[in-house]
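Below you'll find the structure, written out as structure tokens, and then a few comments.
Note that this complex is displayed minus one protein chain, with the remaining chains in position.
After this line comes subunit A, so read on.
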Amino acid sequence: MNDNTRNTIGIVNYGAGNIFSLTAALDRQSIGYGMVNTEADLAKYSHIIIPGVGHAGAAMQKLQQTGLVAAIKALTKPVLGICVGMQLLTAHSEEGNADLLNIAPIRTKLFDKSLGIKIPHMGWNHVSFANNLLFKHVNADAQFYFVHSYFIEYNPIFDIASVTYGNKFSAAIQKDNFYGVQFHPEKSGEAGEQLLKNFSML
């Protein structure tokens, strides 16, 4: 961890999920990182990642308990939400009927099993991505590892990568400096590592 050099990533440490795999992936890419526990910590890093696994409503509660919500919403540096961390960027989740950060005014919904799909959506899937720096040098037929039961509704204003499972939804979104990916780049082989590298260079 080297807090003072440029382009280091602050990981919001709010107690939701498996940070070990993320830090291991950053280590493999030689990307510096540290933990964000207080508002002052946010200023130490050039980039911020909001990780997250599990229940969106519970994750939002934990994030609120850190007292960081207003400061995160005010950030102008690049922010990446991963999985539930991405869902937190939306307005609302059907999981726990929870109001979220509302950085992007879109909704997180439960997969509809009447579409004949299994839930969770688990495994490797293709994504159709737009010309976006986050996906620079990512092969067009690359696949990413997904594991989730709730999805972010497709909205062309914020969508930068989409995927179809039962219905079409957003695999990645962007609103200004805020990015979110539903899949796990830290578990998505070389394509995921490229994406993390791209984020660190935004």
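Please note the rule applied: contacts are C-beta pairs under 8 Å (C-beta built on N, C-alpha and C of every residue); 3 or more make two chains touch, one makes a residue touch a chain; residues count from 1.
Rule of thumb we're sticking to: contacts and distances are computed from a predicted model.
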Handout entry: Name per UniProt, for the chain absent here [options: "Dye decolorizing peroxidase", "Copper(I)-binding protein", "Imidazole glycerol phosphate synthase subunit HisF" or "Nitrite reductase"]
Key = "Imidazole glycerol phosphate synthase subunit HisF"
Practice task
Looking beyond the chains shown, say which of A:His92, A:Arg107 or A:His126 touches the absent one.
Solution key: A:His126
Practice task
May I ask which residue of A:Tyr14, A:Phe129 or A:Tyr165 touches the chain that does not appear here?
Solution key: A:Tyr165
Completion exercise
Touching the hidden chain, out of A:Met35, A:Val53 or A:Ala91, is A:Val53
Fill in the blank from the handout: Where subunit A meets the left-out chain, the residues are 18, 20-21, 24-25, 27-28, 53-55, 113, 118-126, 143, 145, 147-149, 164-165, 184, 186-190, 192-193
